[in-house]
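For this depiction, one protein chain was excluded, whereas all remaining protein chains were kept in their positions.
Let's turn to chain A:
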Amino acid sequence: MIKFEQVSKTYPGGQQALRKVSFHIEPGEMAFLTGHSGAGKSTLLKLISIMERPTVGNVLINGHDLNQIHRRQIAYIRRDIGMIFQSHQLLMDKSVFDNVALPLVIEGYSRKEITKRVDAALEMVGLRDKVKCLPITLSGGEQQRVGIARAVINKPPLLLADEPTGNLDPKLSMEIIRLFEDFNQAGVSVFIATHDLGLIARMKYRTLTLKSGMMITDGLSEDWQEEESSGLQGEL
């Protein structure tokens, strides 16, 4: 589903965010991306959603090279990717309904179809009763769930999440992750960037680790923990 081939990204000014990163996430897979702040997680996600372009190498989604995508086509690419952000990126002066409906309005659905789908999506994230609220009146966890409802409203085959549990307590974080698991079971590929190692530790998912722009581990979270602990022992 997502394939990186020897991808490097150097920002203007010389800061090297990614160095020769390669990996492949299969369709229908759920994977985590982790690493310290500044390790390059956000840059990697931005390359997938074409907010940035790689300096060297190719990023492919479903076999299509994103380097071949023209600036005018980017909007259509983003309609295939549900994106969830740590800062939620909600429109604070619009109701929950309007926020969740936005992707459908952009794609030109009828009012009837929009109402039907928004209701279903809000039902899924458990916010059916907040449909008329403004996001500002909701808690952090609820705002994040509005963001998730918006990301899945047009049934994208791929979900990207950048620190989706960033400001949430462990119980709420787990609820959010369970939501992602539900989507994954419905066949959606899910790729989550997080530095919440405790969260990953409780699950058996493939985990990619970045360190100063390099991919240092790629494997099941259990293997990775063993490596981490053995590394720690080595250091000791």
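A few points about this structure:
Here is the rule we go by: contacts are C-beta pairs under 8 Å (C-beta built on N, C-alpha and C of every residue); 3 or more make two chains touch, one makes a residue touch a chain; residues count from 1.
Basically, contacts and distances are computed from a predicted model.
Per the UniProt record, the chain missing from the shown structure is "Cell division protein FtsX", taken from the list "ABC transporter permease", "Cell division protein FtsX", "succinate dehydrogenase" or "Protocatechuate 3,4-dioxygenase subunit beta". One of A:20, A:78 or A:195 touches the chain omitted from the figure, and that residue is A:78.
In the complete complex, the hidden chain is touched by one of A:13, A:108 or A:198, namely A:108.
Contact with the chain that does not appear here is found for just one residue of A:57, A:141 or A:157, A:157. From the options A:62, A:139 or A:185, the residue with contact to the unseen chain in the full assembly is A:62. The set of chain A residues touching the chain not shown comprises 46, 49, 51-52, 61-62, 64, 69, 72-73, 75-80, 83, 85, 89-91, 102-103, 106-110, 113, 150, 154, 157.
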